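Worksheet for the structure shown next.
Removed from the display is one protein chain of the complex; every other protein chain stays in position.
Right after this comes chain A.
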Amino acid sequence: MAKYIGKRLIYMIITLALIATFTFFLMKILPGSPVASADKLSPEQRAVVEARYGLDKPLPMQYFDYMFGLVQGDLGISINQFKGADVTDVILSRMGPSAQIGFQGMVLGTVLGILLGMIAALRQNTWIDYTSTFVAIVGISIPSFVFASLLQYWFGLKWDLFPVALWKDGFMSSVLPSVALAMFPLATAARFIRTEMIEVLGSDYITLAKAKGASGSEIAFKHAFRNALIPLITVLGPMAVAILTGSLVVEQIFAIPGIGEQFVKSIMVNDFAIIMGTTIFFSVFLIVIILLVDILYGVIDPRIRLSGGKN
């Protein structure tokens, strides 16, 4: 296990280095200047500003400078969104709300989705099943920003149950955005669990368990559910990605000081350090999630061995 994780860590670092490199050069071919009002600056002033951010150096030098800083944990300085602000500070201050609504949305969505999927599978081809399938289809096909707007309008404005927007009332502020984000994982989990459980419930060993006199709940939870979880875990990674990308819009709709919305803006205004910082931050997040998912496989299903052969 330790060897496996060690190896994976090395891959992770290589992946990150590649992502950073790729993003760095892609970013440099973005049209426009990171100096917001370049047209108003005299050539001398512009030279001063560019020198301040190291933009006057040849591209390879800029790249090595950046990577050298990165290794030391320095993500650089924002050029135009927040003049002179440390990108690490920006990310740290914005990460909290994003992480909170992302985590809550993921947990809420997955748990509810699993329940929904299980009920549907156990009551296959009844109205319960059809309703749950309908909910799943709605959840998958309607984008999170539509849910976000609807939740805001009904639960916030019309019924006054939660804050309309803004990040001011602690947990209460996080409820609607989390629910909006939860719809996608909910629908995905429900679909997966239903399909897998129906398949498992029809398999030979379940028939055997039934023959041996195992109770309904024992079959459902101990046998069927556990096996149905494996494919779900496979999609947890992509789901985390969906939550992240979904959060860009949800954060904007609820006016939450999150990192997703910041990322989009930084691309629009060529704020190099923030583009790099957030890309790297997102990448680390995803890579770690993928690793965790892989480790979880082994925990849930002992048949899957991580390092191969160390039985």
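We adopt the following convention: contacts are C-beta pairs under 8 Å (C-beta built on N, C-alpha and C of every residue); 3 or more make two chains touch, one makes a residue touch a chain; residues count from 1.
FYI, contacts and distances are computed from a predicted model.
Chemist: Given the options "Peptide ABC transporter substrate-binding protein", "CidA/LrgA family protein", "Chemotaxis protein CheX" or "Hydrogenase", say which is the protein name UniProt records for the missing chain.
Modeler: Options "Peptide ABC transporter substrate-binding protein", "CidA/LrgA family protein", "Chemotaxis protein CheX" or "Hydrogenase" considered; the missing chain's recorded name is "Peptide ABC transporter substrate-binding protein".
Chemist: Quick one: which of A:152, A:188 or A:247 touches the chain that's been left out?
Modeler: A:152
Chemist: Check the options A:21, A:45, A:126 or A:203 and report the residue that touches the missing chain.
Modeler: Of these options, the touching residue for the absent chain is A:45.
Chemist: By the contact criterion defined above, which parts of chain A meet the unshown chain? Give residue numbers in ascending order.
Modeler: 31-32, 36-37, 40-49, 52, 80-85, 89-90, 93-94, 112, 115-116, 119, 131, 134-135, 138, 142, 147, 149-158, 160, 164-168, 179, 183, 252-257, 261
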